[in-house]
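So the structure is just underneath, and the comments pick up after that.
A protein chain is absent from this complex, but the other protein chains hold their places.
Just so it is clear, A and B label the chains in written order, and each chain counts residues from 1 on its own.
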Amino acid sequence: MVSRFAPAPRLSRRALLAAPLGLTACPSPTRPVADEVPLWFTYGGKNREVLESLVGRYNESHGRVRVRAVFQGDYFEGLAKLRIALAARAAPALSHVVGEVIPYLTEAGVLEPLDGYPSLRGLDIVPELGQSGTWTGGAERPPVALPFNRSTPIAYLNGALFSRAGLSAPTTWDELRATAQRLTETKASRVVRYGFGCPIDWWFWVALVAQAGGELVESGGRVSLGGDAGVRALELWQTMTRRDRSMKPPPGRDYNAWEQTNQDFLAGRVAMIWTSTAFLKYLEENAAFPVVAAPLPGQVRKAVPTGGTHWILLKDAPARAKRAAAEFLAFMYAERQAIEWATRTGYIPVTTSAIRALEQRGHYDQHPNDRVTIDQLEVAMPWPWSPRLFRIQREIVQPLLERAVLGNESARSVLERARALAAREG
Amino acid sequence: MRPRHRLDPYWMLAPTFGVLVLFFYYPLGRAFLHSLYEWDLLTPPRYVGLENYRVLFTSGALLAVFSTTLAVSVTAVLGSMALGLGLALAVNRPGAFAGFVRTSVFSAYVVSWVSVALLWLWMLDADAGVVSALLRAAGFGRARVLADPSTAPYALAFVIVWKIAGYSMVLFLAGLQSLPPSVLEAAALDGAGKLARFRHVVWPLLAPTTAFVGTTSLILTFQAFDVVRIMTQGGPVRSTTVFVYSIYEQMFMWLRVGRASAEVVVFFAVLLALTALQLWAYRRREAV
Partner (left out) sequence: MSRAKSALGPLPLTALLGLAAFLWLFPYAWMVLTSFKTLPEIVAAPTAPLPASVSTEAYRAVWRSMPLGRYFWNTTVMALAIAALQLVLALPAGYALAKLRFRGRTTAFVLLIATLLVPAQVRFVPVFTLLADLGLTNTLAALVLPFGVSALGTFLVRQALLTLPDSILEAARMDGAGELRIVYGLLPPLLVPTLVALFLFSFVYHWNDYFWPLVMTTDDAVRTLPLGIALLREQGTGVRWHIVMAGNVLLSVPALVLFVVAQKHLLRAVAASTS
């Protein structure tokens, strides 16, 4: 039971007074619904359209249950609202959150364990994408998260530029630097095209750390942020932006930086970018050149983290809403929806049967880029089950990464500072 | 006048003070209390005494936020006051054109901060924005005003000035129009030129208006949350994280109620100090 700061029960007298005012803003449903499932989502653009169409399909075919999907902004804003709502006992029944925050929410006791719902048993989730593969020790814990829009970082190459220059996708860091330099074009000492672009984001840094052979969190629980590997990862970016000048750092924070990277790629201002597999369809559809997906290079080894979000049920919601939410989730995992979600948005299909069905249909022959994303799953690495990691990521590492690349400080001192702050964290 | 019944004034003020106590003084007290704890709203709070304040003051976070806020606010206030005064002097004449200009400039004050922020976000967009294109054409190279930590705070200040210059203008206009015409005529008859007239007659007489515009503009800019949230989200690299945005970020994004409350207390103290300063300056001038 979550205890409150002011341990006051609901002040019913005041509530009575305020009730008339509250009623004036109550949404008046057009028809009485037996079970309403509030779903808070944070997809924008195309992905939002797809989700809403699937929700609409579900609502139409199930008269008894109605899923009410409410858009809440981007991942981080939505997460903030979710946590606030949890504190206000006004949380929805169903939402989806990034994997990094799930250990924290679990320890806080706000997530509903999913093993009590028969409709959610026996789903053939792709192991690397499910709880068992996403966190070290994920299989031993009670299931609280189901993967939905899962992704990994991936490289997108401007097919026209690459074939014109006779280059292929880099497979090592050295090749990455060389390729980026080859593709950077300057005119009158101004760069008109960068060879490489990547949002300065924790996610890609983690990929680099793993590729350099490092671990974020040691087995004892100490947050080492990759040690030397972490430094080398950051130095790669610094070298490429400051020295090679072949990498374009995009502006903005959080998802503005990601959008900017996409736009730069589409406009031909950057020849090769790293971003999420989630943008595959978007880029393919909007580019004026062939888009080639390629796996990320490696250094000591190849490795990519997984990303995207997982469905969660909130414990505080009424039991009926939770049960209805579970049924909706089972619908989303049915083969037809799983395939549709994956193919229309570009997220990796989350069930093995969906992948098999797509293989049989020849989907991957027609869409070789999709195949690349599936194949890269072999080198997907789990996250440590660390409740504090989320805070460390957002509050300490992410701002420092930006500063390290955009500023003048050395990678080593930046990461030392981050480690010191992280140690103080808890 | 004496009240009809002895308790009349109290029930007349009761609803007002009910709201004030509940939504101003009680929250202020709670903020003080919260600042002594570490709390994420989901798990039980933990008493930490003055730790939040210690971290605030020693980690440099407070200094950074404070200097960013000052940079943005002072630039915006000075800019909007200068512009407001200039515009007021220029439109202080009869005629439809002057009235038209006055309306145009003031219209920015009436629309929401969200409107203004979205508008300038588009205009200042590094790649697709009109202003950036103009800057590039004028030879300013990259013109990524919002993406560069050294220019972002001033870009913000510019947007703030654009929105509130109309407010300054209207106030200065009222001030100018309340100047006794006899004094101005006397100065003109004395042979004083336009500029001298302004420096020695108009400007001193405008002093109360200027002070008022200055303080209210400063308070306005201190509360400029919407622009930051929409245009830069406190970045790049925290270069536009002003006080109110930092409070929001601590509370909403990072759920550190204790830390956010400590910042709230400090912020409130700063506002109090500013007001006290203004009152003191006002008193001093009155005494002279």
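The definition used in the following text is that contacts are C-beta pairs under 8 Å (C-beta built on N, C-alpha and C of every residue); 3 or more make two chains touch, one makes a residue touch a chain.
Quick caveat, the model's predicted, so the values are computed rather than measured.
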{"item": "Which displayed chains the hidden chain touches across the whole complex", "value": "A, B"}
{"item": "Contact residue for the chain not shown (choose from B:L42, B:V55, B:V101 or B:A187)", "value": "B:V101"}
{"item": "Of A:E36, A:D124 or A:E259, the one touching the omitted chain in the full complex", "value": "A:E259"}
{"item": "Residue, one of B:L36, B:L62 or B:L87, that touches the chain absent here", "value": "B:L87"}
{"item": "Options B:A31, B:L85, B:V201 or B:V237, residue touching the unrepresented chain", "value": "B:A31"}
{"item": "On subunit B, residues whose C-beta touches the chain left out of the figure", "value": "1-6, 8-10, 12-13, 15-17, 19-20, 22-31, 34, 41, 87, 90-98, 100-101, 103-115, 118-123, 125, 127-130, 133, 162, 166-167, 170-171, 173-175, 181, 184-185, 209, 212, 216, 219, 222-223, 225-226, 229-230, 243-244, 247-248, 251-252, 257, 260-261, 264, 267-268, 271-272, 275"}
{"item": "Missing-chain contacts mapped onto subunit A", "value": "4-6, 8, 10-11, 14-15, 18, 21-22, 24-27, 40, 43-48, 70-74, 77, 81, 84-85, 87-90, 255, 259, 262-263, 266-267, 279, 282, 286"}
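One rule holds in what follows: only the chains that are shown with their structure count from here on.
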{"item": "Rounded Å distance, subunit A centre to subunit B centre (Cα mean)", "value": "37"}
{"item": "Interface residues, subunit B side, partner subunit A - complex", "value": "34, 37, 39-45, 126-127, 141, 144, 146-149, 232-238, 252-255"}
{"item": "Complex contact set, residues of subunit A against subunit B", "value": "2-3, 5, 76, 80, 83-84, 86-87, 108-110, 190, 250-254, 256, 263, 267, 269, 391, 394-395, 399, 402-403, 406-407"}
